[in-house]
Every structure is written in structure tokens, then in C-alpha cells.
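With one protein chain held back, the other chains of the complex are shown just where they sit.
On to subunit A.
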Amino acid sequence: MSLTTHTTTSGFILPSIHSAPPFFTQQPNPTTQSIATDQWIHLIQAYARHNRLFVLRVEDAEISGNDWDEVLRNERINRKLLPMHLTQILAKMVFSNVATYDPPKQTRSVLLYWRLPDEWAEVLHSWAVSTAQLNTILTFYDITDPPVKSELSGIPVSLLRKAINILVKSGRAQLIGVADGEGVRLFSGGR
């Protein structure tokens, strides 16, 4: 059989390994398994970045009809990633710090770090600079759902909070309680 890449309806190019039937099975050989897992992680991150997906749940492998169908299933060869297998992949992702369990203390849902919190902190700061919103109080909603779409549109609050905390530590942000929840003020301040 010949394995080819496949372009999904969302324009994402699935690698050729995604059309290899054994890719969807947990490999008993640890070396092979770690190669396969690395491929999965790579694929998941690339897909998340392409479609701006922030969350992956074990549930996504259990029930179809979600954002992850194109990756976790391959209808063309009638294979799918089993929930057990996904659980292991998530564990390795958390272990190698490309994801984190969110909420913490469970293992069925992760927040994906296709950008690390540090990187998000920089994105947030340069967004504030370029839109001239330094020194003004922004609510979280102002950031996650700005009138003009930005890199940060749709970012989960838990990830945004991590990014802000990093800015707070370097003296470039201040968390403020506002009427309807929380807000943040960003400064140009050097480190």
C-alpha cells in the first residue's frame, strides 16, 4: 500500500503516517511506541496550532463529532485512536511540558501549549503595545474577545492567567479586581 498525505477540509495536511493502520494501535515495543507517541504529539500540536484549538479531552476519542475528528479518526482506513491510547499520549505531553492538565488533578483533559505560557505572555504584551492599550485596565474579556480579532482571541482564561502571571513577575503587568471579575493593567516596563 502507499501512504500519502491527506489534506483535510480545514486545509490541514495530515502526514502520511496518519494513513498507516498501525499508527492507531498502542505499540507493545517501547522504542516503537515512543516514536509513534512523538509523531502523535507532533501531529496534535500542529493541528491545534492550525485550527487554534486549546483543549484536548480523552472524551474526544470516545465520542465523534468534535473538533478533533479529523485527527483522532481516519475514516479512509477505518481506524481510530482509542481513549486508552490517547490518555497515554496526553500523559507524555504533560510530562514533556507541551500541555498541562486543566483543570489540575485529573487526567482526562489538557490545555495545549502550542505556544508556551512565556510565549503567550510576549504575545499579550506586544498586542497591548501595538493596540495602544498600555496602562489602561483591561478585563479578561477585553483580551479574549477583542473587537478586532487578535492572536489572543479565544484564549482560555486559565492560559491567559498563566501568561499574565509571568508578566506580573517581570513587572510588566498588574492584576486588578474590577466590578465584573478581574482585570489587568499592562506596563511598558523593562524587566
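Methods note: a residue touches a chain if its C-beta (ideal position, glycine included) is under 8 Å from a C-beta of that chain, and two chains touch if they have at least 3 such contacts; residues count from 1.
Quick note on the criterion: contacts and distances are computed from a predicted model.
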Choices "BING4 C-terminal domain-containing protein", "Signal peptidase complex catalytic subunit SEC11", "DNA repair protein rad9" or "EAP30/Vps36 family-domain-containing protein" - which one is the UniProt name of the chain not shown: "EAP30/Vps36 family-domain-containing protein"
Residue among A:79, A:125 or A:172 that touches the chain left out of view: A:79
Options A:28, A:65 or A:177, residue touching the unrepresented chain: A:28
Where the missing chain touches subunit A, by residue: 1-5, 16-17, 20-25, 27-29, 31-32, 35-36, 78-80
